[in-house]
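Missing here: one protein chain of the complex. Every other protein chain is in place.
The block that comes next holds chain A.
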Amino acid sequence: MIEIIVPGPYATVQDLGRPGYAHLGVPRSGAADLESLKLANRLVGNPEGLAGVELTLGSARLRFLRGAWAALAGAPVPVSGPARGAGMGVPFWVPAGAELRLGLPARGLRTYLAVRGGIAVEPVLGSRSTDSLSGLGPEPLRAGARLPVGPAAGVIAADVAPLPEPGPAVLRLLPGPRDDWFVPEALEELCASPYAVTQDSNRVGVRLRGPELVRAKDGELPSEGMVTGAVQVPPSGQPIVFLADHPPTGGYPVIGVVRAADLGVAAQLRPGDEVRFSTRLRA
(Lines give C-alpha, C1' and ligand atoms only; values in the text may rest on other atoms or scores of the structure.)
Protein backbone atom coordinates (compact mmCIF):
# COMPACT_ATOMS: atom_id res chain seq x y z
CA MET A 1 0.00 0.00 0.00
CA ILE A 2 1.20 3.50 -0.84
CA GLU A 3 -0.25 6.55 0.85
CA ILE A 4 -0.35 9.84 -1.02
CA ILE A 5 0.77 12.61 1.31
CA VAL A 6 1.02 15.31 -1.37
CA PRO A 7 -0.04 14.50 -4.93
CA GLY A 8 1.53 17.59 -6.55
CA PRO A 9 -0.46 19.71 -9.01
CA TYR A 10 -2.14 16.74 -10.72
CA ALA A 11 -1.47 13.05 -10.32
CA THR A 12 -3.36 10.03 -11.61
CA VAL A 13 -3.02 6.28 -11.94
CA GLN A 14 -2.30 5.27 -15.53
CA ASP A 15 -1.66 2.12 -17.51
CA LEU A 16 -1.81 1.63 -21.28
CA GLY A 17 -5.48 2.70 -21.43
CA ARG A 18 -8.74 1.13 -22.56
CA PRO A 19 -8.62 0.55 -26.31
CA GLY A 20 -11.55 -0.88 -28.24
CA TYR A 21 -14.36 1.27 -26.89
CA ALA A 22 -14.03 4.44 -29.01
CA HIS A 23 -17.25 3.60 -30.88
CA LEU A 24 -19.07 3.73 -27.52
CA GLY A 25 -17.70 7.20 -26.80
CA VAL A 26 -14.91 6.04 -24.48
CA PRO A 27 -11.50 7.73 -24.85
CA ARG A 28 -8.48 5.44 -24.91
CA SER A 29 -6.83 7.29 -22.03
CA GLY A 30 -3.68 5.67 -20.53
CA ALA A 31 -0.29 7.25 -19.82
CA ALA A 32 0.20 10.42 -21.86
CA ASP A 33 3.86 9.44 -22.35
CA LEU A 34 3.51 5.69 -22.85
CA GLU A 35 7.20 5.00 -23.41
CA SER A 36 8.14 6.50 -20.04
CA LEU A 37 5.57 4.40 -18.17
CA LYS A 38 6.76 1.27 -19.99
CA LEU A 39 10.38 2.07 -19.14
CA ALA A 40 9.59 2.61 -15.46
CA ASN A 41 7.75 -0.73 -15.40
CA ARG A 42 10.62 -2.58 -17.11
CA LEU A 43 13.05 -1.18 -14.55
CA VAL A 44 11.19 -2.88 -11.69
CA GLY A 45 10.65 -6.11 -13.58
CA ASN A 46 6.95 -5.46 -14.28
CA PRO A 47 5.13 -6.21 -17.51
CA GLU A 48 5.07 -2.90 -19.43
CA GLY A 49 1.31 -2.50 -19.10
CA LEU A 50 0.97 -2.45 -15.30
CA ALA A 51 -0.42 0.72 -13.76
CA GLY A 52 1.88 3.39 -12.34
CA VAL A 53 1.47 6.93 -11.09
CA GLU A 54 1.59 9.78 -13.60
CA LEU A 55 2.72 12.98 -11.87
CA THR A 56 2.32 16.41 -13.43
CA LEU A 57 5.13 18.80 -12.50
CA GLY A 58 6.32 16.41 -9.77
CA SER A 59 6.19 18.00 -6.33
CA ALA A 60 4.77 14.89 -4.67
CA ARG A 61 5.28 12.99 -1.43
CA LEU A 62 4.33 9.32 -1.11
CA ARG A 63 4.67 7.04 1.91
CA PHE A 64 5.30 3.36 1.27
CA LEU A 65 3.43 1.41 3.94
CA ARG A 66 5.29 -1.73 2.85
CA GLY A 67 8.76 -1.88 1.36
CA ALA A 68 8.82 -2.05 -2.44
CA TRP A 69 11.05 -1.65 -5.47
CA ALA A 70 10.25 1.50 -7.41
CA ALA A 71 11.51 3.36 -10.47
CA LEU A 72 11.01 6.76 -12.06
CA ALA A 73 11.04 7.77 -15.73
CA GLY A 74 9.84 10.70 -17.80
CA ALA A 75 10.39 14.30 -16.71
CA PRO A 76 13.45 14.16 -14.40
CA VAL A 77 12.68 15.17 -10.82
CA PRO A 78 15.01 15.48 -7.83
CA VAL A 79 14.36 12.60 -5.41
CA SER A 80 14.87 12.57 -1.67
CA GLY A 81 13.79 10.50 1.27
CA PRO A 82 15.38 7.49 2.86
CA ALA A 83 15.32 5.46 -0.36
CA ARG A 84 18.91 4.39 -1.15
CA GLY A 85 20.22 5.11 -4.63
CA ALA A 86 16.90 6.63 -5.63
CA GLY A 87 16.88 8.66 -8.82
CA MET A 88 15.64 8.66 -12.38
CA GLY A 89 16.02 5.58 -14.55
CA VAL A 90 17.14 3.14 -11.83
CA PRO A 91 15.25 0.63 -9.72
CA PHE A 92 15.53 1.49 -6.02
CA TRP A 93 14.24 0.02 -2.79
CA VAL A 94 11.89 2.05 -0.61
CA PRO A 95 11.75 0.60 2.93
CA ALA A 96 8.48 0.16 4.78
CA GLY A 97 7.29 3.42 6.30
CA ALA A 98 9.65 5.55 4.21
CA GLU A 99 8.49 8.64 2.43
CA LEU A 100 9.53 9.27 -1.15
CA ARG A 101 9.82 12.98 -1.93
CA LEU A 102 9.85 14.14 -5.51
CA GLY A 103 10.67 17.72 -6.52
CA LEU A 104 9.81 19.89 -9.47
CA PRO A 105 11.20 18.67 -12.82
CA ALA A 106 13.83 20.92 -14.39
CA ARG A 107 12.33 20.13 -17.79
CA GLY A 108 9.42 18.11 -19.08
CA LEU A 109 5.99 17.81 -17.51
CA ARG A 110 5.10 14.23 -16.61
CA THR A 111 7.03 11.83 -14.37
CA TYR A 112 6.08 8.15 -14.04
CA LEU A 113 6.49 6.16 -10.86
CA ALA A 114 6.34 2.39 -11.25
CA VAL A 115 6.23 0.06 -8.28
CA ARG A 116 7.12 -3.62 -8.48
CA GLY A 117 3.77 -5.43 -8.73
CA GLY A 118 2.02 -2.38 -10.18
CA ILE A 119 -0.69 -0.14 -8.72
CA ALA A 120 -3.60 -2.53 -8.24
CA VAL A 121 -6.67 -0.28 -8.06
CA GLU A 122 -9.88 -1.80 -9.46
CA PRO A 123 -9.87 -1.80 -13.27
CA VAL A 124 -12.77 -0.22 -15.19
CA LEU A 125 -13.39 -1.60 -18.69
CA GLY A 126 -10.09 -3.42 -18.50
CA SER A 127 -7.96 -0.45 -17.46
CA ARG A 128 -6.83 1.26 -14.26
CA SER A 129 -6.35 4.60 -16.00
CA THR A 130 -8.00 7.80 -14.86
CA ASP A 131 -9.76 9.31 -17.85
CA SER A 132 -9.85 13.03 -17.17
CA LEU A 133 -12.37 13.69 -19.95
CA SER A 134 -15.13 11.26 -19.07
CA GLY A 135 -14.29 10.48 -15.44
CA LEU A 136 -13.83 6.72 -15.92
CA GLY A 137 -11.32 4.98 -13.69
CA PRO A 138 -9.97 6.05 -10.31
CA GLU A 139 -10.28 9.63 -9.07
CA PRO A 140 -7.24 11.86 -9.51
CA LEU A 141 -5.00 11.32 -6.48
CA ARG A 142 -5.66 13.37 -3.38
CA ALA A 143 -3.80 13.69 -0.11
CA GLY A 144 -4.68 10.67 2.02
CA ALA A 145 -5.50 8.36 -0.90
CA ARG A 146 -4.12 4.84 -0.52
CA LEU A 147 -3.00 2.82 -3.51
CA PRO A 148 -2.81 -0.98 -3.30
CA VAL A 149 0.23 -2.65 -4.85
CA GLY A 150 -0.11 -5.92 -6.75
CA PRO A 151 1.95 -9.08 -6.28
CA ALA A 152 5.44 -9.01 -7.76
CA ALA A 153 6.24 -11.36 -10.62
CA GLY A 154 9.20 -11.70 -12.93
CA VAL A 155 12.75 -10.57 -12.28
CA ILE A 156 14.44 -7.19 -12.13
CA ALA A 157 16.78 -7.50 -15.07
CA ALA A 158 17.91 -3.90 -15.60
CA ASP A 159 19.93 -1.82 -13.20
CA VAL A 160 19.99 1.47 -15.02
CA ALA A 161 18.44 2.98 -18.13
CA PRO A 162 19.76 6.09 -19.85
CA LEU A 163 17.21 8.87 -19.89
CA PRO A 164 16.62 10.29 -23.34
CA GLU A 165 18.53 13.53 -23.89
CA PRO A 166 16.20 16.43 -24.46
CA GLY A 167 16.38 17.46 -28.10
CA PRO A 168 14.66 20.43 -29.66
CA ALA A 169 10.92 19.93 -29.29
CA VAL A 170 9.87 18.85 -32.76
CA LEU A 171 6.67 17.01 -33.63
CA ARG A 172 6.86 15.21 -36.95
CA LEU A 173 3.50 14.88 -38.61
CA LEU A 174 1.72 13.16 -41.43
CA PRO A 175 -0.59 15.54 -43.30
CA GLY A 176 -4.31 14.79 -43.27
CA PRO A 177 -6.92 13.53 -43.06
CA ARG A 178 -8.41 17.03 -43.54
CA ASP A 179 -5.48 19.16 -44.73
CA ASP A 180 -7.61 20.02 -47.78
CA TRP A 181 -9.90 22.04 -45.49
CA PHE A 182 -7.11 24.62 -45.21
CA VAL A 183 -5.48 27.00 -47.67
CA PRO A 184 -2.60 25.28 -49.52
CA GLU A 185 0.01 27.26 -47.54
CA ALA A 186 -1.37 26.23 -44.15
CA LEU A 187 0.83 23.15 -43.62
CA GLU A 188 3.91 25.17 -44.54
CA GLU A 189 2.77 27.87 -42.14
CA LEU A 190 2.32 25.29 -39.38
CA CYS A 191 5.90 24.08 -39.86
CA ALA A 192 7.53 27.47 -40.51
CA SER A 193 7.73 28.91 -37.01
CA PRO A 194 7.38 27.68 -33.44
CA TYR A 195 4.14 27.51 -31.48
CA ALA A 196 3.87 28.23 -27.77
CA VAL A 197 2.22 25.78 -25.38
CA THR A 198 -0.62 27.48 -23.48
CA GLN A 199 -1.75 27.15 -19.86
CA ASP A 200 -4.97 25.33 -20.69
CA SER A 201 -3.15 22.24 -21.98
CA ASN A 202 -3.99 18.98 -20.22
CA ARG A 203 -4.30 15.24 -20.83
CA VAL A 204 -6.93 15.89 -23.50
CA GLY A 205 -4.63 17.99 -25.61
CA VAL A 206 -1.73 20.39 -25.94
CA ARG A 207 -3.22 23.75 -26.86
CA LEU A 208 -0.92 25.95 -28.88
CA ARG A 209 -0.63 29.60 -29.80
CA GLY A 210 1.10 30.82 -32.92
CA PRO A 211 0.49 31.62 -36.57
CA GLU A 212 -3.19 31.23 -37.40
CA LEU A 213 -4.03 28.39 -39.78
CA VAL A 214 -6.46 29.65 -42.38
CA ARG A 215 -9.34 27.54 -43.62
CA ALA A 216 -10.17 27.16 -47.28
CA LYS A 217 -13.57 25.58 -46.62
CA ASP A 218 -16.33 27.14 -44.62
CA GLY A 219 -19.05 25.22 -42.89
CA GLU A 220 -18.93 22.37 -40.46
CA LEU A 221 -17.29 19.01 -40.76
CA PRO A 222 -19.62 16.20 -39.68
CA SER A 223 -18.33 14.58 -36.50
CA GLU A 224 -15.71 11.90 -37.25
CA GLY A 225 -13.33 9.55 -35.45
CA MET A 226 -10.16 11.10 -34.06
CA VAL A 227 -6.76 9.48 -33.45
CA THR A 228 -4.25 10.31 -30.73
CA GLY A 229 -1.79 12.85 -32.10
CA ALA A 230 -4.41 14.50 -34.31
CA VAL A 231 -3.71 18.21 -34.78
CA GLN A 232 -7.22 19.59 -34.65
CA VAL A 233 -7.86 23.17 -35.70
CA PRO A 234 -10.91 24.97 -34.26
CA PRO A 235 -12.24 28.16 -35.88
CA SER A 236 -9.64 30.24 -33.98
CA GLY A 237 -6.99 28.75 -36.28
CA GLN A 238 -4.89 27.76 -33.22
CA PRO A 239 -3.98 24.06 -33.26
CA ILE A 240 -4.58 21.48 -30.51
CA VAL A 241 -2.56 18.24 -30.39
CA PHE A 242 -4.74 15.44 -29.05
CA LEU A 243 -3.25 13.38 -26.20
CA ALA A 244 -4.45 10.25 -24.37
CA ASP A 245 -7.81 11.55 -23.07
CA HIS A 246 -8.97 13.12 -26.36
CA PRO A 247 -12.61 12.66 -27.32
CA PRO A 248 -13.10 9.66 -29.64
CA THR A 249 -14.93 11.82 -32.20
CA GLY A 250 -14.66 15.47 -33.10
CA GLY A 251 -15.97 17.99 -35.53
CA TYR A 252 -13.00 20.24 -36.26
CA PRO A 253 -10.79 19.42 -39.21
CA VAL A 254 -7.46 17.67 -38.54
CA ILE A 255 -4.63 19.15 -40.60
CA GLY A 256 -2.10 16.46 -39.67
CA VAL A 257 -1.30 13.71 -37.18
CA VAL A 258 1.81 13.60 -34.98
CA ARG A 259 3.86 10.44 -35.43
CA ALA A 260 3.47 7.87 -32.68
CA ALA A 261 7.19 8.13 -31.86
CA ASP A 262 6.77 11.82 -31.03
CA LEU A 263 3.69 11.54 -28.82
CA GLY A 264 5.95 11.32 -25.77
CA VAL A 265 7.58 14.61 -26.81
CA ALA A 266 4.12 16.17 -27.05
CA ALA A 267 3.14 14.78 -23.64
CA GLN A 268 6.21 16.34 -22.01
CA LEU A 269 5.56 19.88 -23.30
CA ARG A 270 4.79 22.30 -20.55
CA PRO A 271 3.03 25.65 -20.65
CA GLY A 272 5.39 28.26 -22.02
CA ASP A 273 7.49 25.75 -24.01
CA GLU A 274 7.97 26.26 -27.70
CA VAL A 275 7.43 23.47 -30.18
CA ARG A 276 7.92 23.11 -33.90
CA PHE A 277 6.15 20.90 -36.41
CA SER A 278 7.82 19.15 -39.31
CA THR A 279 6.48 17.13 -42.18
CA ARG A 280 9.90 15.56 -42.78
CA LEU A 281 10.39 12.03 -41.56
CA ARG A 282 13.68 12.86 -39.84
CA ALA A 283 13.58 15.68 -37.35
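Rule of thumb we're sticking to: a contact is a pair of C-beta atoms (placed from the backbone, for glycine too) under 8 Å apart; a residue touches a chain by one contact, two chains touch by 3 or more; residues count from 1.
Going forward, contacts and distances are computed from a predicted model.
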Of the options "Allophanate hydrolase subunit 1", "Sugar ABC transporter permease", "Tryptophan synthase alpha chain" or "Benzoyl-CoA 2,3-epoxidase subunit BoxB", which is the UniProt protein name for the chain that has been left out of view? "Allophanate hydrolase subunit 1"
Would you mind spotting which of A:L65, A:L125 or A:V170 touches the chain that isn't drawn? A:L125
Per the touch definition above, residue among A:P78, A:G176, A:P234 or A:P271 touching the missing chain: A:G176
If the missing chain were put back, which residues of chain A would it touch? 19-26, 28, 124-125, 134-136, 174-178, 222-227, 229-230, 247-249, 254, 257-260
